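Written below as structure tokens is the structure these notes are about.
Apart from one protein chain that is not included, each protein chain of the complex appears where it belongs.
Let's turn to chain A:
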Amino acid sequence: MRVVIAEDHALLRDGLTRILEAFDFDVVAVVDRGPDVVPALLENKPDVAVLDVRLPPTFTDEGLQAAISVRREAPGLPILVLSQHVEPLYARELLSDRRGGVGYLLKDRVSDVAQFIDAVRQVAGGGTVMDPEVVARLLDRSRPLDVLTAREREVLGEMATGRSNAAIAAKLFVTEKAVSKHINNIFTKLGLPVSEDDNRRVLAVLAYLDS
């Protein structure tokens, strides 16, 4: 699998490259500046990109902006965004094109290498992976989607972090069948049209972020 990395800290850049190469990813390009991200992605057309949010020259959110703009030109290009902090606001912007293939994780998560690699693969496969902290901060609010039951909100939260039905079932100690029933209820209650399952999952997560 071909990967492009954008990260300005040399230590983290090398660490990421080392981890990804150890799991047989082919790191085709590494950039360390915001303006270089979009050209590198459009030129290499990787299977997945791993971008830092904050990059030179302005050290604000050029990584995020690059992700959003590159997906306008190359719709659905899988991108995993890493950051020292996560904001539901940014998650919402990343998902706003309503396509899958988006991940948004704290940099800390990289230290759980197996889980990080799993997230990269899921994003490359068109899945949506939100950091548990984004989900936790949304769950903290007292205005969850009113139409959903507590259990359904829980399932939706797990879904947002990119877990499969089987993984959700294991985490919540219920059967996989029960999970898929909850998920169908969520789709129905949120009025999401029957379509490719993955896309509906993205839309459900987006509705969650918008609530």
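The criterion applied here is as follows: a residue touches a chain if its C-beta (ideal position, glycine included) is under 8 Å from a C-beta of that chain, and two chains touch if they have at least 3 such contacts; residues count from 1.
As a working rule, contacts and distances are computed from a predicted model.
Entry comment: the absent subunit's protein name, as recorded by UniProt, is "histidine kinase", drawn from "Proteasome subunit beta", "ABC transporter ATP-binding protein", "Formate dehydrogenase subunit alpha" or "histidine kinase".
Considering the whole complex, the residue from A:Val4, A:Leu20 or A:Val53 that touches the absent chain is A:Val53. Remark: the omitted chain is touched by one listed residue; of A:Glu87, A:Asp118 or A:Glu176 this is A:Glu87. Within the complete assembly, residues 53-54, 59-61, 84-85, 87-90, 92, 106-108, 111-112, 137-138, 140-143 of chain A touch the chain that is not shown.
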